[in-house]
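Excluded from the complex is one protein chain; the other protein chains are retained at their positions.
The first chain written gets the first letter, and so on, giving A and B; residue counts start at 1 in each chain.
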Amino acid sequence: QGSDLTLYGYLNTAVESYYKGAAASSSAVGLPSATTSRLTNYGSFFGTRGSEDLGGGMKALFQVESYVFLDGVTPPGFNAFASRNTRVGLETPYGTVFGGVWDTPVRMLLARDLFPGSTPDGGQILGNGVANTVSNVQAPGSFARRQVNTLAYWSPSMNGLRLMAHYSFGEDATPTARPRLLSTSAVYDGGPLSLGAAYETHGRYGGAGTQDRAWVLYGAYTFGNLKLGAYVVDMHYERVIGSDTLDLDVRNWQLQATYRLGKGLLKAAYTRADNGSGSLSALGTDANGQVTVDASRMAGQATAGPDTGASQIALGYEYGLSKRTAWHTNLLFHRNERNGAYTPFAGVPSPAGALGVRTRLLSVGLRHVF
Amino acid sequence: QGSDLTLYGYLNTAVESYYKGAAASSSAVGLPSATTSRLTNYGSFFGTRGSEDLGGGMKALFQVESYVFLDGVTPPGFNAFASRNTRVGLETPYGTVFGGVWDTPVRMLLARDLFPGSTPDGGQILGNGVANTVSNVQAPGSFARRQVNTLAYWSPSMNGLRLMAHYSFGEDATPTARPRLLSTSAVYDGGPLSLGAAYETHGRYGGAGTQDRAWVLYGAYTFGNLKLGAYVVDMHYERVIGSDTLDLDVRNWQLQATYRLGKGLLKAAYTRADNGSGSLSALGTDANGQVTVDASRMAGQATAGPDTGASQIALGYEYGLSKRTAWHTNLLFHRNERNGAYTPFAGVPSPAGALGVRTRLLSVGLRHVF
Partner (left out) sequence: QGSDLTLYGYLNTAVESYYKGAAASSSAVGLPSATTSRLTNYGSFFGTRGSEDLGGGMKALFQVESYVFLDGVTPPGFNAFASRNTRVGLETPYGTVFGGVWDTPVRMLLARDLFPGSTPDGGQILGNGVANTVSNVQAPGSFARRQVNTLAYWSPSMNGLRLMAHYSFGEDATPTARPRLLSTSAVYDGGPLSLGAAYETHGRYGGAGTQDRAWVLYGAYTFGNLKLGAYVVDMHYERVIGSDTLDLDVRNWQLQATYRLGKGLLKAAYTRADNGSGSLSALGTDANGQVTVDASRMAGQATAGPDTGASQIALGYEYGLSKRTAWHTNLLFHRNERNGAYTPFAGVPSPAGALGVRTRLLSVGLRHVF
């Protein structure tokens, strides 16, 4: 009926061989090393979008987007249909307003990672966990959120600069609070240069009176076939534990480079989570001197203490069979420090409390966009 | 492949500010007053339909329609895809026969409420609860049902008169019965006048040998820019409790008016549930003289007893940005009597047993149809 309805999709799958090392010898929870082969889904989706010209520079806009779990495996309890970026809104000369479920501005900026949606996705470290279609009471440690109950404003592009603000309503009550989210960004894209800053606050995620926040800085520059970029992310958490409010600070960063080689593209990223600092530490020791973890004092994958960081190197090559279809292969080296508990995105999860686990992965896959 | 396949949708969302009053002082279950702001989905959907001309005045018809939970929040355990009105059938000169999941004729008549699918939907009172995609053992108190396992017949339109009959098979066994549903309607639409009557029976919803039934009368007349309408609904319930069969009668009604003002539309509806009467009463008193509720003696939101009714006033204004896109704003005043337990459609639910709760709501939203 609509004059400009579009069906679109992104399908990406890979065969992976996946080595997961043993837990650190100091970890109270052990984990033997193991190798897995698997078929994985790399963030596939399918959607419909359209718009209607209302005259006077105004348009009605909509999008209905669904997860495609291409390997057939839907996470339990997950509704795939129309729970990816989905909205209805109005575009005006003064900007766009919409309501629905959508990536936050912080996540949209973090999606300039070189491997978004695939196992080497650096956003999993940078944002402390990529969280898909979550409310204000789910995945409270994550700053890479696809957020429900979102009311959004996007400015028009002003000579390459765009401002965004998303608010997610405090609809879900916890026993002590009614959490809510505000995420904002300013991003400039002009010729070879991209610069972005984003800031997000999580009100009452950690209990009454708490406020978590993160800022993200991003910059990239293209020199001919070479593009270099970098992220810095700073996250601050507050958690009510008994009668105290404890806090945690985490600073993560990434260096990235791509090099275009004809129809091929070489990609490399180094991502690093520094040690957490502050009074919110999950680490303890048991009677045998082994390091234990108090899960209630983790903020996602992060906690305060020595050697709680992680780093990963991701290397990729992709070859375009057309503008819409490409083969790709990736190598990932993910290393937790002795007390670190990070996991690659959509990776084989570690048992709770297993520390210091390292991961190596080789993938070969195919991507098609329509 | 099909020559006339259509993709269509309805997307409607609003920001609501929602005040919910305290429970009546006589209620054994307390509830403090609270205010919520939220983003809400107003009955959005997305579908595909088509037909094939078979010659001789016959057509094959189909529709596959899905819920779009536009704010990203799917009710737990709910399958959004293809579980809204979905069918395959044949249209002939003598009428249309189809099988699938579909609104009952009673619900289709109640959908002439002025606010269908949004929080002020009067069908929530008139039909004792709007029930989405339910079988014969789910939501047994509701007479506003989207019903699975439906075999349907619709007459052709005969000078504006159309007859409908839907039967839902008794596939789901309870310990004592195999419930089933029959819903019928006759609706006339001609020029300024609309008249409708519908009748629905629920066999064995309340236990072996029981028969719940409802009739609905509707009329509306358009005088220039003004349209006036009214509903009367009469519901009868039977419930086996121990060795007795108790019964409950509820009569609800609505007055509605709309006034067209250029591209704008003013809407007002007053909806009323009278006290339930009969032997099926959930009300009791505890040792402190507070009023208690025995949930097993409720029929949806209704029960017999003094002051068990409710009423609501809904006021709305919408402004068409085009034929397919409109802004809207609503005001809702929902008032339970002292022992009443009604809740607005998709409203913040009250704790079981909280009586006499009142609700006020202000919304601003956007609707787009494609």
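Definition applied: a residue touches a chain if its C-beta (ideal position, glycine included) is under 8 Å from a C-beta of that chain, and two chains touch if they have at least 3 such contacts.
In this text the structure is predicted, and so the values were computed from the model without any measurement.
Of the listed positions B:Tyr19, B:Phe169, B:Tyr199 or B:Trp215, the one in contact with the omitted chain in the full complex is B:Phe169.
The chain omitted from view is touched by exactly one of A:Ser37, A:Asn159, A:Ser243 or A:Ser296, namely A:Ser37. The missing chain lies against chain A, touching residues 6-9, 11-15, 36-39, 44, 46, 66-74, 76, 78-81, 321-322, 324-325, 365-368, 370. Contact between chain B and the unshown chain involves residues 1-2, 5, 7, 48, 50, 52, 54, 58, 60, 62, 64, 77, 79-83, 86-90, 99-101, 133, 135, 146-151, 169-171, 178.
Note that only the chains that are shown with their structure count from here on.
Superposing the C-alpha atoms of chain A onto chain B requires a rotation of 120 degrees, rounded to the nearest 5.
Chain A and chain B have Cα centroids lying 40 Å from one another.
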